[in-house]
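Shown next, in structure tokens, is the structure this report addresses.
Of the protein chains in this complex, all but one are displayed in their positions.
Every chain is named by a letter (A, B and C) in the order it is written, and numbering of its residues begins at 1.
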Amino acid sequence: MLVVMKHNASKEEIDAVVDTIKEMGYGARAIPGGQRTAVGLIGNDGAVDSGRLLGLNGVLEVIPVTHPYKQVSREWRAENTVVTLANGTRVGSSDVVVMAGPCAVESEAQILDIAHQLREMGATVLRGGAFKPRTSPYAFQGLGVRGLELLAKAREETGLAIVTEALDPEGADLVAQHADIIQIGARNMQNYALLRRAGRTGKPVLLKRGLSATIDELLLAAEYILAEDNDDVILCERGIRSFDTHTRNLLDLAAIPVVKSLSHLPIVADPSHGTGLRAKVIPMARAAIAAGADGLIVEVHPDPPLAMSDGAQSLYPAQFQELMEQIRVIARAIGRDITRPLSGVAVG
Amino acid sequence: MLVVMKHNASKEEIDAVVDTIKEMGYGARAIPGGQRTAVGLIGNDGAVDSGRLLGLNGVLEVIPVTHPYKQVSREWRAENTVVTLANGTRVGSSDVVVMAGPCAVESEAQILDIAHQLREMGATVLRGGAFKPRTSPYAFQGLGVRGLELLAKAREETGLAIVTEALDPEGADLVAQHADIIQIGARNMQNYALLRRAGRTGKPVLLKRGLSATIDELLLAAEYILAEDNDDVILCERGIRSFDTHTRNLLDLAAIPVVKSLSHLPIVADPSHGTGLRAKVIPMARAAIAAGADGLIVEVHPDPPLAMSDGAQSLYPAQFQELMEQIRVIARAIGRDITRPLSGVAVG
Amino acid sequence: MLVVMKHNASKEEIDAVVDTIKEMGYGARAIPGGQRTAVGLIGNDGAVDSGRLLGLNGVLEVIPVTHPYKQVSREWRAENTVVTLANGTRVGSSDVVVMAGPCAVESEAQILDIAHQLREMGATVLRGGAFKPRTSPYAFQGLGVRGLELLAKAREETGLAIVTEALDPEGADLVAQHADIIQIGARNMQNYALLRRAGRTGKPVLLKRGLSATIDELLLAAEYILAEDNDDVILCERGIRSFDTHTRNLLDLAAIPVVKSLSHLPIVADPSHGTGLRAKVIPMARAAIAAGADGLIVEVHPDPPLAMSDGAQSLYPAQFQELMEQIRVIARAIGRDITRPLSGVAVG
Partner (left out) sequence: MLVVMKHNASKEEIDAVVDTIKEMGYGARAIPGGQRTAVGLIGNDGAVDSGRLLGLNGVLEVIPVTHPYKQVSREWRAENTVVTLANGTRVGSSDVVVMAGPCAVESEAQILDIAHQLREMGATVLRGGAFKPRTSPYAFQGLGVRGLELLAKAREETGLAIVTEALDPEGADLVAQHADIIQIGARNMQNYALLRRAGRTGKPVLLKRGLSATIDELLLAAEYILAEDNDDVILCERGIRSFDTHTRNLLDLAAIPVVKSLSHLPIVADPSHGTGLRAKVIPMARAAIAAGADGLIVEVHPDPPLAMSDGAQSLYPAQFQELMEQIRVIARAIGRDITRPLSGVAVG
């Protein structure tokens, strides 16, 4: 439930609404907006008697939030959320952000080599798995903490921000120490202990849509993070399960405009996992930008055939360069641009 | 099975291959290509002993066609098929074709009005249903033959080519008399009697992917048409069934590059049925072009709230105009263009 | 919309309701039930002003039919529809009906052999395809009219009723001449021309659920047949499309109790197409009966490895016999039984 204040409501009036909600036994959170402030009522699992709130000074109206999610919704906050990373990259602005890198951190040489190449080509965020969730317990599970340290070193040398996945609550704390964005993978989209812990770190969180998650379920999972007072959530469409076997998953690009209409959170697309096939990554990456995505997260490996995981869906560096050129034109066709490349700070 | 001839094979050598295949009890069809001719062996439902064919003069190799489809495959014909319509529009060339119009023909005034508008904005093909397949037997089923006549009149006035749906074999003959392209809808993708009859008319056929059809099944359905010696098939991705209810269907844009790699046939996208929501049509139309579609088929109605069917997914003319401008830029970003508008022949 | 008459309404009162509905421009159909008669209003595509009807003598209430289907719904008719075949088999009664036979009629010897075996084991309906819908145009398409004649001969010899598929409107007329039940396959569930023509023959129709059809869509397809004044429709759950590849389709047994609550029509299950694997047919056939199915339609072949189609999912006769014994016990566990075997009329 959302208590919308009048345009000229005073701070005292807003505070009174907050206090009243708390007296009623719920949580309250003031949401300053461009035009007016709203106060969100948190913690009700059903109908709330709004009569008492409607009677307070400065209250314009009380909107029952019919969707099960609240803080993530555009009803709750009309302006786009922009997540600003430590290196200045802003996700959710009019500039499209490109995150790229290998599926997994494999060695110091590998991650530094690709990081430098990607920076030159205009990526501003480096992806790379240190902890890998693998369907089989016998598959390569990543370098762990050593992988995090190598990512941190790559950031030091290139200025790229780091996004990497956490698999469990302890992992979230570890990733938060080394990275700029904590990634929560598709398999863990409803791992609530992990969502809460990632939320509490205060770091930006990249939340991937589960393989069979509805858009409402994705937004409700994000709500778990915002409920920890962490608004810096970046959603990610990465393909859902369907019946055709030509592609690994089915990249649901319509989810992008749908999410944009329902929520103020930024959304990026992952055409690598979304298709599973190198040759389909570029057309689908272009399509994601044309559909309005706020960014891409793409797998690029210095030598895909040698990749320890997901080689079949990793781009060659030269393909990534071509992609950057195409999406720049497409972004401009719809009044956007690609984030400016990082300037001279890099050492390497 | 495909018998690939040497570059310099003579006509006599090719004829000998055709004759031998027929003696073996199968059909044969020569496929002239840019580089060399191939001879397709038709009618085998499993393994064929290729030894006898490999021994003939002029034969380079025999390729077992592992996919269950044959004539539609790139193995069978490497060059893109270009379907040329009566008004000169070429589907499958480097130019992107835009087909637009109302869900259903409702009246003479409606169809002529929108046809003129669309022609001015650059569409070259007019869509509009005369026979409507409706989930409920009690819903509006279209104007029937009168609808076909009105479409023909719109063509006469504007020069736009006409695409409209046939629902049964008799309907295919009727549509062939009045229209330029016979549309076969998603519900009828595996209506084999209809596919065969449409193929036999010799007219171009727009074949929509069924709601739960795999890409292989779509190509096999097209094979039914090509098996009638009609190569002028345009495939259409129009959304498949999935579990999220925010959109009517799930537009599977990855099907576009997948089809392009498997088949020589052109493929267009229908973002109107693919999303079911006006506000999502434009971003998904842009995305389809970015993904490499050869064209769009889009619902546009002069007054969507008054539409007798599918009003919620029909664009306003002004939205269509904006879309045309955006996709022109996107097409150029990938080295294509939009088909040139029809020149002064129009009367209206 | 349904006009429910009072318990003691006279024939004149009912006729007056029918006449009034026709004056209003809609169709009307009286539905006699055990307790009371209702009059269905047909042909409205939206709201109808019920005031005039409520004012007539003998009218108890007017129920807006909220589901898009009408005549198929339990609101429209509370009692189960029982479809009685020419050989006395009743589908939809408390007795479970077993339909069995090969995928396709292959030869006189094959169909007569299996028909006699199945009759001895207790089946009362013989299935067998004369016209086969095949995904590939190059696959075996059935014996056609010769197949129909062989089925008729098998009926003559054994007394088994015949169910066989029609693929197009002309085929529906042909099948109606030779068979007891016209089967409409999953691919044709929304082939409206075929549904209408099959309905008009007046013969019982077995309507299979489409591969991605919702239950509402299945019922609406049945509505097309009932709208032709043919109530003898038997629904069939035969598996829907899903993502796991261990089975050919996903047999949705919950559809059985769902359909039973929404509709008065009988529903049978096809565990052969529903699983595609011989070893899974028996457990799923048992499960279907336990879930409340009114019958089974099962593929049995005298020699499955030699079958011209669907051999992998055809039972051996001995397996079918074992199945019959198991489902007899299960049917009794829920207060039903298996239809009595045909008595001494057989000649063969």
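By our rule, contacts are C-beta pairs under 8 Å (C-beta built on N, C-alpha and C of every residue); 3 or more make two chains touch, one makes a residue touch a chain.
Since the model is a prediction, treat every value here as computed from it, not as a measurement.
**Student:** For the chain that's not shown, point to the residue among A:L150, A:L167 or A:I181 touching it.
**Tutor:** A:L167
**Student:** Among A:E75, A:E106, A:E223 or A:D310, exactly one should touch the missing chain; which is it?
**Tutor:** Touching the chain that is not displayed is residue A:E223.
**Student:** Of the residues listed, C:G27, C:G43, C:G144 or C:G292, which one is in contact with the missing chain?
**Tutor:** Only one of C:G27, C:G43, C:G144 or C:G292 touches the chain omitted from view, namely C:G292.
**Student:** For chain C, which residues lie in contact with the unshown chain of the complex?
**Tutor:** 212, 214-216, 240, 242-247, 250-258, 261-262, 274-275, 279-280, 283-284, 286-292, 326, 329-330, 332-334
**Student:** Which residue numbers on chain A touch the omitted chain?
**Tutor:** 42-45, 68-70, 133-140, 167-169, 171, 187-188, 190-194, 210-212, 217, 220, 223-224, 227, 240-241
**Student:** Touching residues of chain B against the unshown chain: what are they?
**Tutor:** Here the touching residues of chain B are 241-243, 245.
One rule holds for everything that comes next: only the chains that are shown with their structure count from here on.
**Student:** Farthest chain from chain C, going by mean C-alpha coordinates, please.
**Tutor:** A
**Student:** Counting only Cα atoms for the centres, state how far chain B is from chain C in Å.
**Tutor:** 35
**Student:** At which residue positions does chain C touch at least two other chains?
**Tutor:** Touching at least two other chains: 241.
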